[in-house]
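What you see is the complex with one protein chain gone and the rest in place.
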Amino acid sequence: MIEIADVHKSFGHLEVLKGVSMTVERGEVVSVIGGSGSGKSTLLMCINGLEPIDAGRILVDGVDVHASGTNLNHLRRKIGIVFQQWNAFPHLTVLENVMLAPRKVLGRSRAEAEAIATDRLDHVGLKDKLSVYPSRLSGGQQQRMAIARALAMSPDYMLFDEVTSALDPQLVGEVLDTLRMLSSEGMTMVVVTHEIHFARDVSDRVAFFHQGRIHEIGPPDQVIGNPGRPETIQFLKSVR
Amino acid sequence: MHYNFHWRPVLQALPQMLAGCVVTVEIAALATAIGIAAGVALALGRTSANRTAAGLALAWIEFGRNTPGLFQIYLAYFGLGSFGLHLSSFAALTAGIAFNNASYLAETFRGGLRAIPATQARAARSLGMSGPQAFRLIVLPQLFRIVYYPITNQMTLSVLMTALGLTVGLDTDLAGVTQQLNVLTYRTFEYFSVAALLYYLIAKAMMLVSRLLARRLFRY
Partner (left out) sequence: MFDATVSLQDVLFMLHGAGITLLLTFWAVLGGTVLGLGFGLLRATAPGWPSLALGAVLDVFRSVPLLIQIILVNAFAPILGLDLSAFTIGCIVLATYGAAYCTEIVRASVLAVPLPTRRAARSLGMTWWDDLTAIVLPMALRVGLPGWIGLALGLMKDSALVLWIGIIELLRSSQIVITRTQQPLLVLGIAGAIYFVISFPIARAGAWFERRWHDQ
């Protein structure tokens, strides 16, 4: 379970998170929607400790992410994250990209890591690209590879940070399909997205972010289908 | 033109000159290796938060880039004597070239580090890698590719710079051996044109080897 309690975070004078609280249960898919710069992506970075927080608390399975004694490298093994920019490692083949962390972080043997990586790449439909370098892949394929790379660590949670925003429109579908597949398999997911229809389809709950705060959170039929707050109505109008 | 060219003695001296080529390449390789190590240290020092380290690194880099390489060799050969440090011609030449290499390579490394997006290290950290692991497995290989050609280029320039050993009396490298032969016979043009040819061949061979190596090293 991910428990976020009254988290504050500033970059310089700019306060991007102004007291955010929410929980994500095991097996749940929570989508986070809201305008650009509303702090959604920053929240994801704070969940796996890539960004420090100024106040509040984030617990993952009861472990305080930002406590000084927490081994973040250890914690990150069970929290996969996929970024807007897919960040393929350009000097490694697709297979090596996915094998690297299981080998170097989890200490798996080469054969074990290769078996895991092949399995995950097969899962996201890239089995025929194993020995290719990322520069030869389309954006959608690179993004699916990044998902496989995170999955290879067998994480308990997956965080997705606007994973389709940098893609050409015709490539968005293949990545969303991959996310759908993961949610149907019961993966716990936090999905920051601009794809409102997708959020409505797959989410158990939707959180609406505005100016560093969660203004509304609940089932998609409520938040997207029948929003109660004027800010939410305004936002949904602007993206439709 | 009333000059009679004499090539036979030069051909007879070829084995000596080839032995000089080996010394030349040795000095260049040594000066490049030291230059890389010092260059990395300078690049890190230049970007360090420690003001003294940053200032010293900057001073070295700017001094190295804004004075002649020959001057730096002179400084090692004549200047260090004031500190009671008397370097041999070989050591002074190597030190001078290495000092010069470091100043140029430092900026290469600094630029290379900046060329790798911070998101690469971030992606590596998000997979649970430690900071040093992310640097070693993700940043360093990409940095190596960026600085590979500048390094091989600097090494070729180092080969050409070794000829300056003449001015501090080095007599074992290609230029030095050639000069030894020259003062015995005064067939300056013949001996030095063969030396020029040998330098050219060394430079081209190094470029060829570095290209072939790059094709094996960088498949992406």
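The chains carry the letters A and B, assigned in the order they are written, with residues numbered from 1 in each.
Criterion: contacts are C-beta pairs under 8 Å (C-beta built on N, C-alpha and C of every residue); 3 or more make two chains touch, one makes a residue touch a chain.
Bear in mind that the values here come from a model prediction, so they are computed numbers and not experimental data.
Considering the entire complex, the omitted chain makes contact with B. Of the listed positions B:Trp7, B:Tyr149 or B:Phe189, the one in contact with the omitted chain in the full complex is B:Phe189.
Mapped onto chain B, the footprint of the missing chain covers residues 1-3, 62-63, 65-71, 74-75, 78-79, 81-83, 156, 160-164, 166-167, 175, 188-189, 192-193, 195-196, 199-200, 203-204.
Going forward, only the chains that are shown with their structure count from here on.
Within the complex formed with chain B, the residues of chain A that make contact are 48, 50, 73-74, 76-77, 80-81, 83, 85, 87, 89-92, 100-101, 104-106, 133-135, 146, 149-150, 153.
Those residues of chain B lying in contact with chain A across their complex are 117, 119-120, 122-130, 133, 137-138, 141-142, 145, 218-220.
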